[in-house]
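Below are the structure tokens for one structure; questions will follow.
For subunit A:
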Amino acid sequence: MARQLLKGNEAVAEAAVRAGLQSYFGYPITPQTELLEYLSHRMPELGRGFVQAESELGAVNMVYGAACTGARTMSSSSSPGVSLMLEGLSYIAGTELPAVLVDVMRGGPGLGNISPSQQDYNQIVHGGGHGDFKMIALAPCSVQESIDLTVLAFDLAEKYRSIAVVLTDGSIGQMMEPAELPEMRPVKFMDTDWAVRGAEGRDRRFLSSIYLDPPQEEQANLRMARRWEEIEANEVRFKEYYLDDADFAVVGFGSAGRIALSAVRQARAEGIKVGLLRPITVNPFPAKVLKEVAKKVQGMLVVEMNAGQMLDDVIRITNNCVPIEFFARLGGVMPFPEEVLVEIHRLAKGPLTTEGDPRSRWLKRASAAR
Partner candidate 1 sequence: MPAKGWIVVSDLYCKGCELCVSECPQHVLALNMDRLTPKGYHPAYQINDGCTGCATCSVICPEGAITVFREGPNKVTRVNVQEA
Partner candidate 2 sequence: MVAPETQGQKVYSRPESLTVTPTHYCPGCTHGVAHRLVAEVIDEMKLRERTIGVASVGCSVFAYNYFDFDFVQSPHGRAPAMATGVKRTLPDKIVFTYQGDGDLASIGMGEIVHAAARGENITVIFVNNTNYGMTGGQMAPTTLPGQKTSTSVNGRDVETQGFPIRASELIATLDGASYVVRRSLNDPKNIRQAKKALRTAFEVQQRGLGFSFVELLSICPTNWGMTPTQSIQWLEEKMMPFYQLGDYKISQAVAGLKF
């Protein structure tokens, strides 16, 4: 397949279609709407299911219905819409059904704005609705990666009967870049022993997230916890840049990681031995490689477009074995590479400490600057 100039949201939509998406249910919300618009004609064109729902709340429950049949199904939204979907996500997870959600993050909280942000890291990685369950979360930093991770999301969701979230942001969704689309896969129902498609020639089945008897609910929760361990063991993905001989390391996912990479390259050109660790699966988080990097560098800089959500995970995982600094732009503001470069210079100059809180140090600097 040849590379084409593709818009992020539309690339993700077509990637899902080619991954065998059978039914899509969505709702308009900037900066994700092109995905809905594209599928509104593409899906019927292929004779597949499409509904623009009454709300994200309706949409996620339509996904829940479709997922019960063992079909590849998906919805997409942005931050406020995803908040409305959390109930449905919990039900889907509680029924242990595969489903894909594309979350094109925007500035928040509340109505916020329509600019890109990473402010829903915790909502997806550590939150996601009531009850003990986790969702696989894949964070692309380009249109090509958005395509690849959308296809991967369907495969992982099916493999682990889990929800897989493509955690992207408004900039990646709205920008256009050359990218290559995958081959078209046939649409087919999963052959499973749990799918509900009408009890023809078999006993009836029912799918529900209700376990009235607590010990049975506990068994279900243990089953999900064990499954998550399997996901952690097998599905961690990340990318390393210039870390072999690095004295310092930047850690950033998605757009923040990509912007930081420009700064890292600039710093390298200036002779600073700095590298970048970019988590691709932010859930399961690449803890092992982070620990390895932490042991061999003098200091780490975490760069995010939120007030330090992945930062907390980095602090917890590195467990005080390396000094950590933090830099962020909030509210839908995207950092420039030059701003990250200034932080790399500060890191390289020192002094570095494992004492105190990197967030409050950053907050003082941020408040002074603005």
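A word on the picks: all candidates are chains of the complex that A comes from, given by their letters.
Here is the rule we use: contacts are C-beta pairs under 8 Å (C-beta built on N, C-alpha and C of every residue); 3 or more make two chains touch, one makes a residue touch a chain; residues count from 1.
Not measured: the values here are computed from a predicted model.
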item	value
Complex member touching subunit A, one of 1 or 2	2
Complex contacts: residues of subunit A adjacent to candidate 2	22-23, 25, 49-51, 53-55, 57-59, 61-69, 71, 73, 87-88, 91, 95, 196-201, 204-210
